[in-house]
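The other protein chains are all here in position, but one chain of the complex has been omitted.
Up next, chain A:
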Amino acid sequence: MNAQTTDSLTAAEMAHAHPNPNAHASDSNHGTRRSYLIGFALSVILTAIPFWLVMADVIADTMIATLVIMGFGVVQILVHMIYFLHMNTRSEGGWTMMAAIFTIIVIVIALSGSLWVMYHLNTNMMPGHIMNPADML
């Protein structure tokens, strides 16, 4: 009696979590032709603009140009993760998203930490272009 109730509850839960019971084996890990085409169109646009910016030398300020290009890169990575890798908070019970967030945190620490710590790498060397020792003081 007890087991039967449990089963029916589980079935109800599962039906609730997955409206399409056939989608189980592969989870919700596939898109439609439409979503692939949207992702492709977005990534073409997001690739073409930064290439054009650099090749046509549109932005004079190097700093601003670098930031704009990096921005396009980040957005395009997000587009790929959503439309091609089908990332969402539900697949594998949220564990893919968990692993991704953990990885992103480690990457941010590794990248920003390395760049920060190593920023003065060349300052502490004996640079060839400093001819006057007094400049180093």
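A few remarks follow.
In this text, a residue touches a chain if its C-beta (ideal position, glycine included) is under 8 Å from a C-beta of that chain, and two chains touch if they have at least 3 such contacts; residues count from 1.
Quick note on the criterion: contacts and distances are computed from a predicted model.
For the chain of the complex excluded from view, the name given in UniProt is "Cytochrome bo(3) ubiquinol oxidase subunit 3" [choices: "Peptide deformylase", "Cytochrome bo(3) ubiquinol oxidase subunit 3", "Heme exporter protein B" or "Ethanolamine ammonia-lyase small subunit"].
Within chain A, the residues in touch with the undisplayed chain are 2, 5-6, 9-10, 13-14, 17-18, 24-27, 29-33, 36-37, 39-40, 43-44, 47, 50-51, 53-55, 62, 65-66, 69-70, 72-73, 76-77, 80-81, 84-85, 92-93, 95-96, 99-100, 102-103, 106-107, 110-111, 114-115, 118, 121-122.
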